[in-house]
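Left out: one protein chain. Kept in place: all the others.
And then chain A:
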Amino acid sequence: MELTRRQTLIAGIGAAAAMVLPIRAFAQDAPMVGELAEFTGGAEPGTGDITLTAPEIAENGNTVPIEVSAPGAAEIRVYALGNPVPGVAAFTFGPLAASQAASTRIRLATTQEVLAVAKLQDGSFIADRKEVKVTIGGCGG
């Protein structure tokens, strides 16, 4: 059977789509699941008294101001789900911390969801997430 130009093109596009789609989905989710599971021990974080403050639209992905606050938390971790390395920061609060809150500036590669997970004193986990639209990515691309 001889391939026409049209058939070749369609096959090519199909193959390219098949390659790209699962890899993208995989890259977004797989490392995330691993890192989060490592922190929570596989437990699914619930909702609770945790607040993640982040801008809805960040013009520059290189410095996006965020603030996390979770009264009573022992540790708060922040993940950027669409970054090449999803882990962003882990805050551990000592006996002299006046509030379980901190602000910092982070890098975001693309428009994505930012996730904050807090480990409470009793060992349970709560989470909050925010979608941030990024105009210019912050990974040197």
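Criterion: a contact is a pair of C-beta atoms (placed from the backbone, for glycine too) under 8 Å apart; a residue touches a chain by one contact, two chains touch by 3 or more; residues count from 1.
Just so it is clear, contacts and distances are computed from a predicted model.
When the listed names "4Fe-4S dicluster domain-containing protein", "Sulfur compound chelating protein SoxZ", "Cytochrome c oxidase subunit 3" or "TRAP transporter small permease protein" are checked against UniProt, the chain not shown comes out as "Sulfur compound chelating protein SoxZ".
Touch with the chain that is not drawn comes from one residue among A:36, A:70 or A:106, which is A:106. Chain A meets the missing chain through residues 62-64, 80, 83-85, 87-99, 101-108, 138-140.
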